[in-house]
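All protein chains but one are shown at their positions in the complex.
Read from first to last, the chains carry the letters A, B and C; within each, the first residue is number 1.
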Amino acid sequence: MKEKLVFGNKVLLIFFLLLLFLFLGINITFAQEAGEAKASVDSLAQAPAPPTNVVARDAPNDNGHALVVTWTLSPDDGAGKNNVVSYEILRSDNPDTGFVVKGVVALGISQYEDKGAKEKGDKNYLPSHKDFYYRVRARADGIFSESVVSAPAYAYGQWFHFGKSPIFIGSVIFTFFVVLFINMAKKGKELYVRPIAGIDAVDEAIGRATEMGRPILYIVGLGSAADLGTIASLTILNRVAKKVAEYQTPILVPCADPIVMTVAQESVKAGYYDAGRPDAYKEDSVWYITSMQFAYVSAVNGLMLRERTATNIYMGVFYAESLLLAETGNVAGSIQISGTDQVAQIPFFVAATDYTLIGEELYAASAYLGKEPLLLGAIKAQDWGKILIMISLVLGVLAASFHFDFFVKLFQVKM
Amino acid sequence: MSFYEKMMTLDRRWVYLCVGIAVAVPLFVPFTVPVSVTPEVRSVYDFVESLKEGDRLFIAIDYDPTVMAELQPMSLTIMRQCFAKGVKLIISALHQNGPGMAEQLVSLVSKEFDKKSGVDYCYLGYKPYPGLTILAMGQNFRIPFPQDYYGVSLDSMPMMQGVRNYDQVKAIIAMEAGWVADSWIRDANGRYKVPVALGVTGVMAADYFQYLPSKQIFGLMGGLKGAAEYESLAKQKERQATGRMKVQTIAHIMVIIFIVIGNVGFFMSKRKK
Amino acid sequence: MDLGSALWNGLAVFLTLCIFSILYKDNPFYKLAEHLVVGISAGYFAIILYYNGFLPKVWVPVVKEGKFYYLIPTILGIMMWTRFSRKWSWVSRYPIAAYMGIGMGLAIPLTMYAFILTQLSATMQPVGFANAKLINNLLVAVWVLCGLIYFFFSKEHTGAFGWAAKIGIWTLMVGFGAGFGVTVMGRVSILIERFEFLVNYAKALIG
Partner (left out) sequence: MRWQIPLLIVLLCGVVVAVQYFVPLEELEFIYENALDWIIITGVFAMMLGLWSLFRVSISKVQNKAPGWGYNLITLAGLFGMLFLGYRVESLAEGSLFMKLFRYVYIPIQATMFSLLAFYVASAAYRAFRARTVVSTILLATALIIMLRMIPLGFLSNWNQVLANWILTVPNMAAKRAIAMGVGLGMIATALKIVLGIERAYMGRD
């Protein structure tokens, strides 16, 4: 019975303390807004009251080389003598001596993360599982007021980064969607997909090249093989190569990265194989020029003008070269189809090419071209992802408007 | 082919030629292009113009040489305007790659007007943690800067006698290339109630307009254009930004003319059918 | 300007003019500059990769520091060379598989963070009709929703849904128009600098 009461008192105490902090917090911001936070000239020379309640604990969500120090602001910070300028945080492995300044924060801030290095040789090395003590001092002009020493604390590493949990949950949910819809597609569930003009144009453009007897130019962009835009492009290349092989039209794929070139060769080869014409594949149709952006572009532009390519397809990651390529292709009179996930370059492709796959459409295109049920399943998953995003967005906006901040915070990643 | 159809299908090389001329000719032939001044630039100019001899103004040069083309003309013009009127300047440079460049600028302009360090201006230089420095200067300039850039104690300077903090300056005009601009708005204006005006790069300009209606800043100069506007108001001899802005204006007019030609051709030939 | 730098800068001026000549039409001068820069840049890139990639990541760890676990990626890297042989080229799938796997593993959480959660929480702002800021927040939220609806692939864009998708593509177009308009200035600046380079060289030659 008695114990329960004590427990109840503790809760009450914490509650009141919280209220007090809240009140203090409001008061401080209020004072700032009202413009009362100016230091009077006389108070600057006096020592401010020291900060209190200095607590050190392990920093969460890290590899175990950082501690977090918190304290209660000096009464002269933003109130009282109102002469505190900053706080300095001192650390030592001995409670009595050897304190060294490890960081400075501005007035009004009551927390500091003492982030050490993990390498033993580093002068900022902060070992795991070793006790440290902290002091915090308030500074006013040239005068300091030091707090008492904190209780010891040590740093240790964690197994899970809780600040990243929104990323984790989001990734798990979306992975679930992808697996689920691909399995449904496997079972032969028919899926509707809306038409995309740029994708429908690919067939037509290949046909045109065949009629004209001129080659097709396929540019995978300047990304590396680890860029997802490039991967999307390489899978589209595979489908395009299959059609090209069927029509027996030559395809040219100049590359700006050796690994991309390697993978592009395999993609094209696979396309020819799928079309039943593995012998028609020429290794030199996919080649490397150079990795330097503008040298690569100058060569591709020359190629367009000299080979008079009938169709140019630009898919993948593009930077400033987008318009250089597209305008030159225009001079050469080619039909041009583009697609990129680079927001800054989409305007130029939209302006200068005949069809443009905007952002996510690039990622949908490989599934569209192949019409393979497995890949269409992934498109369905993407749509469900969007539905989830839209629901969260609507709820989040409502929550923010009615000050249910906890809901908004669910989506915020704390690195 | 009708005239209007020709308007639609001009050879692109005519477009190239016109752009080439638009950019090349202003490099050789001197002429002026009018600049229309926006109210947010005019309010900065009017404010500086309203200062009297002996008033103190704080100028922050928080950028590095990479954005000099846009921001240096603003700093230069305002400093000249102030020195000509006998306004005393306190100058900081809170970008880690900027203090050397700012020092060159300060010594150049002060020589032009024969102004003395410590008497007519005080160049504070750089301190790490811009946010903290801005807050601390609100208490006392001497906390982050006991001495100026040249190592002279602030207390020994005639112009700093009785000058503690932002209370003794009329305003802060900050030339910014990044987030330090937020710190001036939030900390210097929000906490210490000193009027702040900003000069920012062209890319940043749109994001800072929101602070004008709420009076958190009393003026804003955005990029080359803002600098050219200010130069046209200040009417000084050297106008770096105006020269470049002139080319930009003509090039933009050229692009717009071509868009108009294409559309006129498009509509008229459609009407004929 | 001494003779050496006059000649080197002269080469730079000549190549600049060669590239500008493409504006008229393809010609031998452009071809010359183009083929030269391809060779020079590929050679440059390979050498830089040797000093910044091979030496610090392969040679020094394996040979100098004896970190033998660096032999695994090294062997994988060497496996890329099986592509020189038709018979053994399938072996190169191993390093490519490792490369792709690592790339994808890095990308999944980072994309979820930077492309989705960051954008999502930035849009979760209070909305209303009381002042301009609240109205703008509302407009951003609505337009983001419409933009997302435009990207729906597995539902026909008809009826109210179709209208939302239409507003979505209009919003995207406003974004593209703005992106185009903003860029013109930067491109013109680069051209100004190029012209100034030519003019300065001419001035320096005349003296």
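The rule is simple: a residue touches a chain if its C-beta (ideal position, glycine included) is under 8 Å from a C-beta of that chain, and two chains touch if they have at least 3 such contacts.
Model, not experiment: these values are computed from the prediction.
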Answer for the absent chain's shown contacts is A, B, C
Using the definition of touch stated at the top, determine which of A:49, A:136 or A:346 touches the missing chain. A:346
Footprint of the hidden chain on chain C, which residues? 8-9, 11-13, 15-16, 19-20, 22-23, 31-47, 49-51, 53-54, 57-58, 69-70, 72-74, 76-78, 80-81, 83-84, 90, 93-112, 114-116, 119-120, 122-123, 136, 139-144, 146-148, 150-151, 168-185, 187-188, 190-191, 193-194, 197
Missing-partner contacts on chain B, residue numbers: 10, 12, 15-16, 18-20, 23, 33-36, 38-39, 205-207, 209-210, 225, 245, 248-249, 251-256, 258-259, 261-263, 266-267
Extract the touching residues of chain A with respect to the undisplayed chain. 61-65, 118, 128, 157-161, 164, 167-168, 171, 174-175, 178-179, 182, 224, 226, 228-229, 231-232, 234-235, 238, 255, 257-259, 261-263, 265-267, 269-271, 273-274, 278, 284, 287-295, 297-298, 306, 320, 323-324, 326-327, 330, 341, 343, 346, 348, 350-352, 358-360, 362-364, 366, 374-375, 378-379, 381-382, 385-386, 389
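Keep in mind that, in the parts below, only the chains that are shown with their structure count from here on.
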If I rank A-C and B-C by number of C-beta contact pairs, which comes first? A-C
Roughly how far is chain B from chain C, centre to centre by C-alpha average, rounded to an integer in Å? 31
Quick check on chain B: which residues sit in contact with 2+ other chains? none
Okay, in this complex, where on chain A does chain B touch? 32, 35, 37-39, 41, 44, 83, 85-86, 104-107, 141, 330-331
If we count contacts the way the header does, which residues on chain C are in touch with chain B in the complex? 23-24, 132-133, 184-185, 188-189, 191-192, 195-196, 199
Within their complex, state which residues of chain C touch chain A. 19, 22, 25-26, 30-31, 33-35, 37-38, 40-42, 44-45, 80, 83, 92, 96, 99-100, 102-104, 106-109, 111-113, 116-118, 120-121, 123-128, 137-138, 141, 144-145, 148-149, 151-157, 172-173, 175-177, 179-180, 183
